[in-house]
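All protein chains but one are shown at their positions in the complex.
Now for subunit A:
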Amino acid sequence: MWTCKNLWKKLAPLARSSSTLCRQNARGVLLNNERRLPLVPQAHMSSGTPGSRGDNNLYYLLVGATCVGGGFYAYRTIKGDKERYQERINEIASRPNKVVPEQPITEAPAAEPATVAPAEVPAPTPVEFPSHAPYLLIGGGTASFAAARSIRARDPGARVLIITDEPDLPYMRPPLSKELWFSDDPSVVDTLRFKQWNGKERSIYFQPPSFYVSPQDLEKVENGGVAVLTGKKVVHMDVRGNKVTLSDDTEISYDKCLIATGGIPRNLQVIERAGEEVTKRTTLFRKVEDFKALDKVSRDTKSITIIGGGFLGSELACALGRRSADSDLEVIQMFPEKGNMGKVLPEYLSNWTTAKVKSEGVAVITEALVKAVSFKDGKVEIKLKDGRVVKTDHIVAAVGLEPSVELAKSAGLEVDSDFGGFRVNAELQARSNIWVAGDAACFYDIRLGRRRVEHHDHAVVSGRLAGENMTGANKPYWHQSMFWSDLGPDVGYEAIGIVDSSLPTVGVFAKATAKDTPKAATEKSGTGIRSESETEGTASSPVASSTPEPPPVLEQKDNYGKGVIFYLRDKVVVGIILWNVFNRMPVARKIIKDGEEHADLNEVAKLFNIHDD
């Protein structure tokens, strides 16, 4: 926002430059006068001569006019900004439940001394909350659940209270963009059950409702338990008094507290400002309700565009692309990078992945910067910076996560300026009795440095660790978490550590031999002939590469079917991707833990036995 200081800063150079200009002009005029009137030199010292006095007046006039003009311009800008700001605030306030408006936080401290429920709050339903929870976990996601479990395992009879603003019990997020979309069950949207890798079915919920104790009983139940308070948001935290205030002004005190508030999906500014017709056709994907909504949209519309080329965007694109095979749904994915996972995978692999995503039925638009979005003639129109226009029915924005740090202000906790999130130490502690885990924690990783990780396994690992430390373990973050992604039937990878495409990488891939493309080979060239050549030498067989496959065939030597990719920082491996190679994560974890410089990474790659299945 504009302040007087900014205003002056803006005006000052303007005034200065204009006055300099005027002075120079005046001086120029004076000098000319000097030359023209050499016989009356002393006249120039004073402002007595009619010419120079007139020039001075001109000078003052010019400066005055500039100041007025500048002032007018500044006033208009401030006015415009104020209007835009007000618009923005109104939009945020009107957005249903997605973003907490800034008002409650500033109002809460004022409301606290008032205590008594304000007049406009309707008579509260008589749900009893415990007034004190020995272990209070703010947020009901993966990190919180992992912590609850850890606490219960280590502190016999522990009483754990989880407070979440969602209506659901703790659940796991990865299936929402993967397995749930591939389920054969038509009622999957209601059951939320999926098939695991081993064929066994399970629900996305960590535990069924019978696992939990009701909040009212938490203080009395004999052996303690875990209670979940749904639909309640913690709006204020009193660190000195060890208590929190909920959105309905209830206060709950704690002994140990975990903040696992996760984050909310980011949105593009152009979409936020595009008006209601666009925003109601935009999905920000994160929760169960978003999955249900998007599932419905995919059946009711003809065209969906996903903006974002990272994990979530690419997984959703593949999931919807797969669905489009049975319907006439058009799936488009656009992002500013040159290829899918452009910020994670090295360029050659990102390009290869993009080709795979395309073969899943997705129309991928790379190097796309969204300039404007509008609703025209019943279609959402996306204008790109380079002039291309994309017309679609629905947008899914997968452009990142904004960590939820609203409690930082009232709690007096530090927020990290580089990575966002609450700043905590290596033991995930923000202050005495307060820990942070999951997406919202910016922590110190002893091996890899300060970072913030937004992956499921990290939520589990950090939640567990926080739970351990809340029960006195005092252990730092040491067991490196991993992550994984699947993009269609040909691309599945597990990764660990810092996997940033801007780092130098060394990729070791299994050279495909005739054996590695048996399906394509046998289909095209006849079984008998192919099987004879299978035992031939290791030289890349040109026969296989010339065998056309429905998607454009890549040259044999550029087939990144499976391998290991090392990410290096100062010659030390800080990240590893296991590309279509599974069950080797412990080896990868060990290499990162050692933090050694390896002269020949091919030798390190040998440890993975990439040629075995």
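Keep this in mind: contacts are C-beta pairs under 8 Å (C-beta built on N, C-alpha and C of every residue); 3 or more make two chains touch, one makes a residue touch a chain; residues count from 1.
Assume contacts and distances are computed from a predicted model.
Matching "AP complex subunit sigma", "Histidine-containing phosphotransfer protein", "Coiled-coil-helix-coiled-coil-helix domain containing 4a" or "ALA-interacting subunit" against the UniProt entry of the left-out chain gives the name "Coiled-coil-helix-coiled-coil-helix domain containing 4a".
In the complete complex, the hidden chain is touched by one of A:I264, A:V415, A:V508 or A:V572, namely A:V508. Annotation: of A:I163, A:I252, A:A430 or A:M482, A:M482 touches the absent chain (contact as defined above).
Residues of subunit A that touch the chain left out of the display are 142, 145-146, 148-154, 156-157, 172, 174-175, 178-179, 196-198, 200, 202-208, 210-211, 213, 223, 225-226, 346-348, 456-457, 460-461, 464, 467-468, 475-476, 478-479, 481-482, 484-486, 489-492, 494, 503-511, 513, 538, 557, 580, 582-586, 588-591, 594, 596, 598, 600, 602-607, 609-611, 613.
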